[in-house]
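With one protein chain held back, the other chains of the complex are shown just where they sit.
What follows is chain A.
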């Protein structure tokens, strides 16, 4: 009995704040997942510098339209037609520009999402790798009876809380906590 206690104490000493580390990682991942759409839009805004050019084009078109409204079509047909052609050309250019930008935006968002999920997977795998053989926290084994083996999986330490069990629990709890914000 005393041997078991000593074992548990040493295990607890080695793990330290592993449970907190796993919990904070899960929390951060979930929080980032919620903030991902706004994050990706901010990043895409930073990466795309064509917005200013687009704005200029828009204002230019607006000006030209105002000018067109002042010209009489009957009296100055040639000028009117020239200006109208110019407006049409500019509008077409703007449309192509917007289309390209939207496609680029979707691509950036997709890349950000993919990168996020890859990082999350890498983080989870590294956590599992690190705590594969040692428990994230240790309790007296009789507290967890009769599920101590299940809770300790895959460590096999009696009374230990394994990484898989703790990850599942943390994910569930963090999802419940963040549900009102999502």
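For the reader, a short list of remarks on this structure follows.
As a convention for this text, a contact is a pair of C-beta atoms (placed from the backbone, for glycine too) under 8 Å apart; a residue touches a chain by one contact, two chains touch by 3 or more; residues count from 1.
Rule of thumb we're sticking to: contacts and distances are computed from a predicted model.
Of "Anaphase-promoting complex subunit 2", "non-specific serine/threonine protein kinase", "Guided entry of tail-anchored proteins factor" or "Ras-related protein Rab-4", only "Guided entry of tail-anchored proteins factor" is the UniProt protein name of the chain excluded from the display.
Annotation: of A:37, A:140 or A:156, A:140 touches the absent chain (contact as defined above).
Mapped onto chain A, the interface with the missing chain covers residues 8, 12, 19-20, 137, 139-140, 142-147, 161, 166, 168-170, 172-173, 176, 179-180.
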